[in-house]
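The structure follows.
Excluded from the complex is one protein chain; the other protein chains are retained at their positions.
Chain nomenclature is as follows: A and B, assigned in order of appearance, with residue numbering initiated at 1 for each chain independently.
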Amino acid sequence: MSSLRAEQISVTIDQYRLLDAVSVALHSGEIIGLIGPNGAGKTTLLRVLAKLLTPDSGAVALDDISLRQISPERFARRCAYLSQGAPTHWPLRVDKVVALGRLPYLGWRQQLCAEDIGAIETALALAEVAHLRERLVTTLSGGERMRVLLARIFASQPHFILADEPVAALDPYHQLHVMELLREHAHRDTDDRTRGGVLTVLHDLNLAARFCDRIILLAHGRIVCEGDPRAVLTSPMLQQIYGISVRSIEEANEFSVIPWRRTHG
Amino acid sequence: MTAIRAIADKKLLPLLIAVLTALFFFALSQGPAVLNWLAALRQPHTSIDGVIFWQVRLPRELLAVCVGASLGLAGAALQGLLRNPLAGPDLLGVSSCAALGAVLALYFGFAAVTWLALPCGGIAGAMLAVVLLFLVSGRRASVLTLILAGIAVNAVMSSFIALALNFSPNPFALSEMMYWLLGSLANRSMNDVMVSVPFMAVGWLLLLSCGRFLDALTLGEETAQSLGFTAAALRWRIVIGVALCVGAAVAISGNIGFIGLVVPHLLRPWVGYEPRRLLISSALGGAILLLLADIVVQWLSAGGNLKLGVITALIGGPFFLHLIVKQRGLLQ
Partner (left out) sequence: MLKNPLFRLIFCLLFALSGNARAESAIPQRIASLNLCTDQLLLMLVPRERIVSVTDWAARPESSYMAAAAQGIPINHGLVEAVLPQKPDLILAGEYTDPTLLNLLRRLGYRVETTAVPHDLPQARAHILHFGELVGASLAAQQIVADMDRRLQLLDARQRARKPQLAAAYAPNGMTVGRGAVLAEIIERAGWRNLGSELNMRGYAQLSLEQLLLAQPRLLVLDVTAENKGGSIAYSYLSHPALATLARNARVVTLPPALSECIGPMTVDAIELLAAQR
């Protein structure tokens, strides 16, 4: 059972305390949704977990080894990061973009070996973008692009996926598709070692409720509440944190919430 | 077109190498003297043909290849690092800053003290420019900020060069302004090759080793870092590599413009826009372009009064205008 654990993380930038003694643990086999109002510190927490930002205090450990002792390359093989907005600066072919996911494995090699090509093909199939392989990534629709970037992540064969608002600009069809792919990565059921973990920042409470095993609610740099979606996404909690009222839905054993109305205070 | 692209995909490098080799030998055969090649090869030091070939023509063409390669490579690296097709060492002021460093080293006697002074002056100038660029425009600079910063640096450096030449003790100094602003490979010797090529070679190694990082940067700096690259260290490696390439090149040949801008641009579609593949292609392409320009210069003015930069500007200027028209959206 693998874990990515953050203990007592604090981050202060320009005298503004972004995170205050936050502890988070991501285990294999689970998909965690990180929610909270704008400016709560979600992206900051994700970046700390992804080894992109060094916290002022506290430590992060992968399988109980401190991140400071793991080389960036080794860490890249275990954890993959999907950044917000996910830019692609050059109009590369889709298969070349996905091949970028193999960079942590290349070392000084310039050519892809059979193993790399295998991983790329598997990734293309998993993300259902194999038919787009020769297209230029800049000519794709938003949803197709996001799946290609996910394929890039799959190509790295990571254990843990850290995603920052992966579905922000997508239409409903693609939103569901991407969330399904992420959940599959976490729940894919072979044996304990290859089951992954996903931590994703989401704004959409509905998607968070339906697809995540656990929810962490962050506000003003602190964890307000965490646990099962049903336990966290309650009216009083959401009213306090977001200032909204919600309607909850229970349908065929699936739980969901719909933001309903703004309240005052 | 896609069929051509597919061929180009695999055969581009061999093609470029073949063109470069052919052009190199052609360039060596140009000149007012008709050489007896056998004599030149058998008696390099004693026959006149030998002296002309080894000491006059060969250094000049070797420098054309190395300077062209350095400028092309530096341009591709800068464009990859800044994720911007309009970045080029001359546009961003790196070349003119290098020229200032070289001018200070040459005209105020430092180069007479040690041969190291000239290339190191150029390299120091180039480093200063890149650091200034990053300071002024920040790491996530918009196109406009970068170009404005480049314009500012260029203006300041050109004035300083004029000032330095004005105060130089040498009576010819001020009239050599054109050399520094436009560049020339006339009258080069093997000494010049020895003085500059080692630095350029180190620059090539540094830049070529950053290819995969530039590929990763396609997805943004954060993703690149998450793919296992230490962005800060690699950024410095690219900065130093660019400084070595541009600094040594400008110190030995003046500010030859547009190669770092035009060559990567022309070759980018042929390497599938992949930044890593663009590096080596741009190096070869830059060498080819500069060799061509040098051949044209020698045809047009055997004595060498025409500056090389005039030809590259005649090619690069209109090209740059065309680029602006095509990239109008990018500049918004």
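Just so we're on the same page, contacts are C-beta pairs under 8 Å (C-beta built on N, C-alpha and C of every residue); 3 or more make two chains touch, one makes a residue touch a chain.
Predicted, not measured: the structure shown is a model, and the values here were computed from it.
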{"item": "Among shown chains, those touching the left-out chain", "value": "B"}
{"item": "Touching the absent chain when the full complex is considered, from B:A112, B:A233 or B:L300", "value": "B:A112"}
{"item": "Selected residue (touches chain absent from view) among B:S70, B:S95, B:N154 or B:S168", "value": "B:S168"}
{"item": "Positions on subunit B contacted by the hidden chain, ascending", "value": "31-33, 45, 48, 51-52, 55-57, 106-109, 111-112, 168-173, 175-176, 179, 186-187, 189-191, 302-305"}
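Note that only the chains that are shown with their structure count from here on.
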{"item": "Centre-of-Cα separation between subunit B and subunit A, whole angstrom", "value": "43"}
{"item": "Residues of subunit A touching subunit B in the complex", "value": "47, 50-52, 71-77, 79-83, 85-93, 96-97, 100-101, 103-104, 106, 110, 149, 152, 156"}
{"item": "Subunit B to subunit A touching residues, read off their complex", "value": "83, 211-212, 215-220, 222-223, 225-230, 272-276"}
